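All protein chains of the complex are present and in place, except for one that has been dropped.
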Amino acid sequence: MTRQLARLGRAGIQSIERLGRGHLLLLNLLAGLADLALRPTLLIKQLYAVGVLSVAIVTVSGLFVGMVLSLQGYYILSRFGAEETLGVMVAASLVRELGPVVSALLFAGRAGSALTAEIGLMKATEQLAGLEMMAVNPVKRILTPRFFAGFLSMPLLAAMFSAIGVLGGYFVGVGLLGVDGGAYWSQMQANIDLHEDIFNGVIKSFVFGWVCTWIALFQGYDCLPTSEGVSRATTRTVVHSAFAVLGLDFVLTALMFGN
Amino acid sequence: MAKGRSVEKPLVRIRGLRFLRAGRAIFDGVDLDILRGGVTAIMGPSGTGKTTLLKLIAGQLRPNAGSIEFAGEDIHRLRSKELYRLRMRMGMLFQSGALLTDLSVFDNVAYPIREHTRLPESLIRRLVLLKLEAVGLRGARDLMPSELSGGMARRVALARAIALDPSMVMYDEPFTGQDPISMGILIQLVRRLNDASRLTSIVVSHDVKETAQIADYIYVISQGRVMEHGVPERLLDSDSAWVRQFMHGLPDGPVPFHYPAQSLEQDLFSGP
Partner (left out) sequence: MRQSRGVEITVGLFMAIGLVALFFLAMQVSNLADLSDSEGYHITAHFDNIGGLKVKAPVTMAGVTVGRVTAIDYDKETYEAVVSMTISSHYDRIPEDSFAKIFTAGLLGEKYIGLDPGGSDLFLEEGGRISMTQSSLVLEEIIGQFLFSKAQEADSGG
C-alpha cells in the first residue's frame, strides 16, 4: 500500500520536474529569437525541413477529408432538402476544426517525430555537447530555428489543408453529386465569418504549431541518449502531441465559440 | 606538488571535487592538477566517471561540492556568457567525434571559426586547410561524416577542436575501438599537436600501454578517488597492488574476477 503510494508520489515528482525542464527549455528557445534574427538562413533551412516536406501529406489528406465531408454531408443534407448548405457544412467543419486539428496531428506524425529523432540522435552522438564545447549554445543554434519554423509552418499548412478541402468538397458536391455551384459558394460566404471562423482557426493552428514543436523538441532534448531512449521519445512525441492538440482544441473551442 | 614536478601554476586545479549522480557519489574528494604544456592522462577502470570529469572541467556539469579552476577562474562561479568565452580556449575530442552530420568535413572544421569570428571566407579556407593538413586529412575535405571511418572522424574532430587555437585540448577515450594503424596515428597526433602548438592536453583513457607511451603524468582514478598519481614509470611499479593490477592488466588481484556473490556451493544447492 505504502509502496504504491510512494510510486505514485515519485511519478508525480518526476512529471513536475519534467514540466519544469520543459518550460526552462521554452524560455531558452524564446531567448534565442534575437540570435535567429541575425541568421535567417537557419530558419529557412528548417522551414524547408519542417514545413515544405509536410506539404504533400497535408494537402493530400486535406483533399480527401474535404471530399469525404462533402459526400457524407450530401447524404444527410439531401434528406432535408438542404443540399445548398453543403458548402457551409464542408467549410465550417474544415476551417473551424478539421483544418487545424487534423493538420496538427499529421504535423506531429510527420515533422514532430522527425524533429525528436533528429535532436535525440544529435544528443546521443554528442553533437549537442560538441557544440557546447565549441562555445555554441545548442538550444539557440539548433533548437530555436526548428521551433519557430514549426510555429510559422503550422498555420500555413492548416490553411492549405482547409483550402484544398473546400475545393475537394466542391469537386465531389458540385461535380459529382450535382449540387448547384453558385449555392455552394454563396451559402458558404454568407455563413462563414472571417473573424469568428477563419481567424479563430488560424489562432488554433498557431497554438497547435507552438505546442507540437515544443513537445517534439523537448522530447528530443530530454531523451536518454541511447537508441532505446530516442525511439521512446519519438513515440512520446506523437502521443503527447495528439493528447495536447485534442485537449487544447476542446479548451480553445469552448473559449472561442461558446458564449 | 612534490614528487619532482615544477612549481609552475597549474592550468586546471581541482580541489575537493564531489559529484553525485542519482544519489551515488561518482567523485568524492578528488584533488587534481593539470600542468601547462604537458600531456596529463586520467586513467581508471570503465565506469569510474572519467568522461564525467571532463564534462565537469568544461562546465557542462556542476559539481555538488569543491572547485574547478581553469587558468585561475572558478568555472562554476562564472555566468554562462563568461563560461562560453572560456570554452573557446578549450577543445574537446569526443569519443564518437561528434561531427555535425549534415555538414561536410570542411564545413565542420570551419564551423567554430565561422561562429566566433568574422574572418573573410578566403582566410577561413586557408585556416581550415591548415588544420586539416595537421591531421593529414586535407584531401578528405569534401567528404561527409558518414563517409569517414571511425579513426578519420576522430581526426577531423581533432582538427575542429584545435580550429580556434585553444590552450587546452581534452581527449575522451581517443584510442578506444581503433585498429592498430589509426591508433598509432592518433597517439602520435596527440603528442605532436601538444608539442607543436604549446597545448596542454588531458587524455582520458583506460588503454594503459598507449597512454603511458605519451603521457607526462598520470592520475589513476577509481571509486571516486585518486588512487595514485605520478610519472608513467613510477606507476608501472607502484607499491599498491591495485594500481599494479590495473597498469599491467592482470586478470585477478585486489579487483576480484568474480562479481560479489554468495559462495558457489550455496548458490548451486540452495535453489528450489
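Chains: A and B, in written order; residue numbering restarts at 1 for each.
The rule is simple: a contact is a pair of C-beta atoms (placed from the backbone, for glycine too) under 8 Å apart; a residue touches a chain by one contact, two chains touch by 3 or more.
Computed from a predicted model, the values in this text were never measured in an experiment.
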Missing chain: touched chains present in the view: A
Option touching the unshown chain, where A:Ala159, A:Val179 or A:Leu248 are the choices: A:Ala159
Residue among A:Val65, A:Ala91, A:Leu115 or A:Cys223 that touches the chain left out of view: A:Ala91
Contacting the left-out chain in the complete assembly, out of A:Ala11, A:Ile76, A:Ala190 or A:Leu224: A:Ala190
Contact with the hidden chain (one of A:Val55, A:Ile203 or A:Leu252): A:Val55
In chain A, positions touching the absent partner: 41, 44-45, 47-48, 51-52, 55, 80-82, 84-85, 91, 95, 153, 155-157, 159-160, 162-164, 166, 185, 188-194, 197-198, 202
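One rule holds for everything that comes next: only the chains that are shown with their structure count from here on.
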Touch list for chain B against partner chain A, complex: 55, 58, 60, 84-85, 87-88, 90-92, 94-96, 98-101, 111-112, 115-116, 157, 160-161, 164
Partner chain B, residues of chain A touching it in the complex: 122, 125-127, 129-137
